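Below is one structure, written out as structure tokens, with a few remarks after it.
A single protein chain has been removed from this complex, and every other one stays in its place.
Letters A and B mark the chains in the order given here, with residues in each chain numbered from 1 onward.
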Amino acid sequence: MSLNKNFFAGVDVGSLAAKSVILQDGEIFATGLVPSGVNSVESGLNALNLALETAGLKKEDLTYIVGTGYGRVSAPYANKAVTEITCHAKGTNYLHPTVRTIIDMGGQDCKAIRIDKDGAVIDFAMNDKCAAGTGRFLEVMAGVFKVRLEDLGAIALAATDTVPMSSTCTVFAESETISLVARGEKPENILSGIHHSIANRIAGLFSRVGIESDVFFSGGVAKNIGMKNAIEEALKVTIVKPEIDPQLIGALGAAVLARSFSKKEGLWA
Amino acid sequence: MPNSKLFKYPEEIKDKFISTKGLKFKNGTTVSSAEIWEFMTEEAPRRFPYAFDANANNIGRFSDDVHFLSGIKRAYLTLTFKDRLLKEHAAGTPTVLVQGGQAMDAYYAAGAIPVRPGLVMQWAQSMEEGLNLRQSETRGINILESGRRKISIDACNQISAHAAIDNKVVPIDLIAPFLCLRCSDMAFLVETHRNREHDIPRYMVDYPVDHENKPWAAEYIEVELKELITKIAALSGRKITDEVIFDEIRLENRGRKIANEIAELWWNAENPPINSTDFFAIAFLANDFLGDPVASVDLLEQSKQEIEERVKNNVKGYGVPDDAKRLYICGSCVGPNAHHAETAGAVFVGRDDNWSCISVLVEEEGNPYLNIAKSMLEYPYEQRTEKRAEWTAEQVRRSRASGVIFMYQWGCNYQSGVARMISDIIREKTGVPTTFVEVGELGRSEATEQSTNRVEAFIEMV
Partner (left out) sequence: MGLKTLEKITAALTSRPAELEQLRKQGKKIVGWLAYNIPEEIIYALGLIPIRVGQGGDGRLVEVGARHISTKNCVFVRQVLGQFAEKTDPYIKQLDLVAIDATCIQLYRLEELINFYFDYKTVVLGVPRNFATKEGHEYFRKEVEHFTKKLELFAGVSLEQSKLQEAINIYDGIREAIKTLYSYQSKDNAPLSWRDVSAVINAGYNLDRLRYLELLQELIKEVEEKTSEPQENQAIEARVFLSGSLIPPGDTKLIDIIEQLGGRIVGDDLWSGLNFFLNLEIKEPTPFGVADAYLDRIPHASLPYLDLPTDGRLANLKHQIQQFNADGVIYHTLRYCDAFTFKAGETKDVLKNVPFLEIHTEYSGSDFEAIRTRVEAFVEMIKNKKEIAELV
């Protein structure tokens, strides 16, 4: 065991889930993942407590906490707040140093992030106000088809035919979907169309920032196999296999930053 | 739905069809009706299966009225567009991206083939053969999305046409549209081509705001038209004299006159002699001329004869429902699906978009450039919204419409901006119910249920 007993935590409160990662001596010590509630402070604390419990630690054992995600603006438990863009860059770089491009799809937005060899952000682009291509949107779609969110991608993979769909807007996509259902299209074919149309939106973001290998896919939606395949097809890339749950990458990056901030602030040598 | 039935022209009409006149083309050749029949029943279904998809959602579905033989010839012109363009282009005829709903006289006179965005999209889609409707739609969407990726999701679907040009899906030699007031995207989209890999020359004929017959507005366009023709002539190698332009003006005026005569015949008939699909196509024949004004005008003449015959015998076009609700369509550049509307009990009686530019003839004497400029400035569709609406209200009265639908495409900031005002004025002037519908299906092959629903609900209300 290392002499360095410092523990660092990252807490990422997103619109659908709150995540936390505790690092010790450069190793992931424990993680926590809970659904977000209406109170973002509480959600963050829940996620953090879950990780602390797993680790057998108390909050006081933590040297430094960085908050990220939408909940970062109200995270009294954190020493510092950093955006999830920077955190996803750091977290990805920590696990996969060869990655230069990140696709992050979370609850309410998706991001195209370009990073350098040190995990510093060189450029990024995010979806506009329209929610197409986000976890929230997929949740709505899961509702339309009355299936579980986590099954959407696998269902889409069973498609025998992809229904062409426009990427204009969630509003259009949703009504288009409903009319396709009414017309008797097979759900798997429609879902395949939805995934491809979202992938087209993502490709639009990358037309602004460019792509450099390796490519990583983070965020909750990264667990959707149908989405991963559609993006690989649209961007003509192969996505690096994640070493941990890709939904935890932001929290991991925050923990990595907690470590360097606390060092910089002279809290340990 | 992906494996829906394919449409076939019935054998029993073959003898009658091949006994009719063929079509004359501008290169002096004539294609016989027997050749057209052969193409439409053998070659085309093999090469363009999507076009024969009998699904009611197929926006470009052929007319069911197989006894209206000119309709079959029109489908022939549409489906040979690709072959004719590629052949002419290979022989040195420049192809030019233009704006829809505008006079094409200057382009054809200068020796070019003008192609509006809608036709570029169709052309691009047809470049891959053997596709069914679903595959063709997928191909179209892929082109559309590649355009949106480069520019913006806020753009109108005509972005597909620009993407097809950028990606060299179709050969276009000059990007030189009229800007006019109907379209809010064209000027910006022409500009985007400056940052592309191709080096296709660009020009635009600006359309100055003019609602007071300002001489300097016409003079401005006149100079621009001269510049346009010089640019095209440099590509076509044609020597352009005033007489060459007047020849073209006379030919196209003839097309416009026939189209207007057909409209009058149709409006005044006791029973609509041809269905909505066939009727709306008349305006396109007299507007963009499908790459060959000689063939289009020939076909317009044949169409008129057939329609006259039907009116005389009080024949109702196949597909037109009994006691049809008469709908006038406004807006641009989209229209409702005719098959759905007819099934729901309506028929389309007119459309301000395409009829605007054929309602004005170009003067055949004097300064041809100035004459074209003046006619452009007179288009009812380009007037102040109040005046445009008054003209449309007059059309509504003349066509005895019982309802008006204003439809516009997502991304069109112009038509969306005036939809409410035009609907209000028409309702006030005519007492006819109006509605406005926003759709996202320009250039798509399949209609969406959402727009169909709105149109059907409106028909029920009327």
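One rule holds for everything that comes next: a contact is a pair of C-beta atoms (placed from the backbone, for glycine too) under 8 Å apart; a residue touches a chain by one contact, two chains touch by 3 or more.
The model shown is predicted, which means the values in this text are computed figures rather than measured ones.
**Student:** Considering the complete complex, identify which of A:D61, A:D128 or A:D151 is in touch with the unshown chain.
**Tutor:** Only one listed residue reaches the unshown chain, and that is A:D128.
**Student:** From the list B:A34, B:M127 or B:V209, pick the residue that touches the absent chain.
**Tutor:** Going through B:A34, B:M127 or B:V209 one by one, B:V209 is the residue touching the chain not shown.
**Student:** Taking the entire complex into account, which one of B:V362, B:A419 or B:V432 touches the absent chain?
**Tutor:** B:A419
**Student:** With the missing chain put back, which residues of chain B would touch it? List them for me.
**Tutor:** 150-152, 154-155, 179, 181, 184-185, 187-192, 194-195, 202-204, 206, 208-211, 214, 216-217, 219-220, 223-224, 384-386, 408, 410-414, 416-421, 438
**Student:** If the missing chain were put back, which residues of chain A would it touch?
**Tutor:** The missing chain touches chain A at positions 70, 73, 82-86, 108-109, 120-126, 128-129, 207-208.
The working rule: only the chains that are shown with their structure count from here on.
**Student:** Take the average of all CA coordinates in chain A, do the same for chain B, and state the distance between these two points in whole angstrom.
**Tutor:** Once rounded, the distance between the two centres reads 47 Å.
**Student:** Under the definition above, what is the set of chain A residues touching chain B in their complex?
**Tutor:** Touching chain B: residues 128, 130, 161-169, 172, 175-176, 178-180, 182-185, 197, 200-201, 203-204, 207 of chain A.
**Student:** List the residues on chain B that touch chain A in their complex, please.
**Tutor:** Chain B reaches chain A through residues 1-2, 57, 134, 137-138, 140-141, 144-145, 148-150, 153, 410, 440, 444, 446, 448-450, 452-453.
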